[in-house]
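Presented below is the structure to which this report refers.
A protein chain is absent from this complex, but the other protein chains hold their places.
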Amino acid sequence: MVISSTCRVIYGDTDNMGVVYYGQYLRFFEVGRNEYMRARGLPYREVERRGLILPVTEARCRYLRPARYDDLVTVETWVERARGARVVFGYRLRNEGGDLLAEGHTEHGSVNRDGRPVRLSPDLIEALAPEENPAA
Amino acid sequence: MVISSTCRVIYGDTDNMGVVYYGQYLRFFEVGRNEYMRARGLPYREVERRGLILPVTEARCRYLRPARYDDLVTVETWVERARGARVVFGYRLRNEGGDLLAEGHTEHGSVNRDGRPVRLSPDLIEALAPEENPAA
Amino acid sequence: MVISSTCRVIYGDTDNMGVVYYGQYLRFFEVGRNEYMRARGLPYREVERRGLILPVTEARCRYLRPARYDDLVTVETWVERARGARVVFGYRLRNEGGDLLAEGHTEHGSVNRDGRPVRLSPDLIEALAPEENPAA
Partner (left out) sequence: MVISSTCRVIYGDTDNMGVVYYGQYLRFFEVGRNEYMRARGLPYREVERRGLILPVTEARCRYLRPARYDDLVTVETWVERARGARVVFGYRLRNEGGDLLAEGHTEHGSVNRDGRPVRLSPDLIEALAPEENPAA
């Protein structure tokens, strides 16, 4: 399951080179996974309310074509893996012409409020990655 | 008393127009007041430890000349007023040639952890604005 | 004429205090004026194509209530003044409950590609502030 969200590029996203600053892509990734979880019926704010936090343990982005001011960027987001105490999101960014701008992923641990790793609950796995767990 | 701090402009601060994005100046202001308080012997982190928070209630910036990539910007910071439950910081930004780039101020309330306004303690007023309160 | 745009608050907008960082409001203002101009049929990108730039000369924000993670913030934007070589935008931010979070304005000069002040053309004034210029 892939969820698409859009981000309009503002001046504040761009840099001196006339393109989106490389660090801003991680903001776009966050928009993507927020909307993914909302679309799955479990906004991240709700996950936090249940006492679970999913801190990023690794992020990676490949930059293929520059995004520019006023581009309407589509962030395609999916879950690559959700098992044990670990979630991996995948992302693809496209411009309005459909060109692939960037692709990446983020890995997340699953910890409780005391920072201890805890296994993802079945309903969270189901919400994150239904196709991985068809029997749930 | 005016405390000077420096910020090196990175690509991430600039925008499409080849100059520092207008919102980034509020980051420079924060650097300025952090270093002001550290120089006065009372880092903001220590203020928080005492249970006090100084949320911004108003910010204003006049942009006079653009700051550019790799400029070493000096932030001059002072306290315009520290009385009751309110602090006002003033700022001036200059480039290496001494040109005035921007000037502004931020106003802050003084609240406890429950969000209730509390008067600034005499030692905090003394740390923030010694010249205002010579008898303290 | 007031144009409303929305911004979903992400983690990247918030700070240590659990609320949106004060500098991010200037990003929300930019979203507001971009969408204002698009709604008026003259996206800022198109203004630039015509050789005009509207750099910010002053920004001001009053912070009334904190915006928080995952809030859907509405930015109400209007033009307070558009005359000569100067434009002033006004902004109000509200949360989903309609509470006023912040209000502010930005002032902009009007310069050509060489940085020289130039008067706003009648069609730009008309696009920005139709109610100011009913005969246009």
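Going by the order they are written in, the chains are A, B and C; count residues from 1 in each one.
One rule holds for everything that comes next: a residue touches a chain if its C-beta (ideal position, glycine included) is under 8 Å from a C-beta of that chain, and two chains touch if they have at least 3 such contacts.
None of these values were measured; they are calculated from a predicted model.
**Student:** Any idea which of C:Y36, C:Y69 or C:F89 touches the chain not displayed?
**Tutor:** C:Y69
**Student:** So which of C:D15, C:D99 or C:D123 would be touching the chain we can't see?
**Tutor:** Among C:D15, C:D99 or C:D123, only C:D15 touches the chain that is not shown.
**Student:** Counting contacts across the full complex, list the positions on subunit C that touch the omitted chain.
**Tutor:** Contacting residues on subunit C, toward the hidden partner: 11-12, 14-18, 21, 23, 68-69.
**Student:** Please output the residues of subunit A touching the missing chain, sorted low to high.
**Tutor:** 17, 19, 22-24, 26-27, 30, 53, 55-63, 66, 106
**Student:** For subunit B, which residues lie in contact with the unshown chain of the complex?
**Tutor:** That gives, for subunit B, the contact residues 8, 10-12, 26-27, 30-31, 34, 43-45, 69-70.
Note that in this section only the chains that are shown with their structure count from here on.
**Student:** Relative to the centroid of every protein C-alpha atom displayed, which chain's own C-alpha centroid is closest?
**Tutor:** C
**Student:** So the centre of each chain is just the mean of its C-alpha atoms; given that, what is the distance between subunit A and subunit B in Å?
**Tutor:** Their C-alpha centroids are separated by 34 Å.
**Student:** Could you state the distance in Å from the CA-based centre of subunit A to that of subunit C?
**Tutor:** So the centroids are 28 Å from each other.
**Student:** Can you tell me which residues of subunit B touch two or more of the remaining chains?
**Tutor:** Only 17, 23 qualify.
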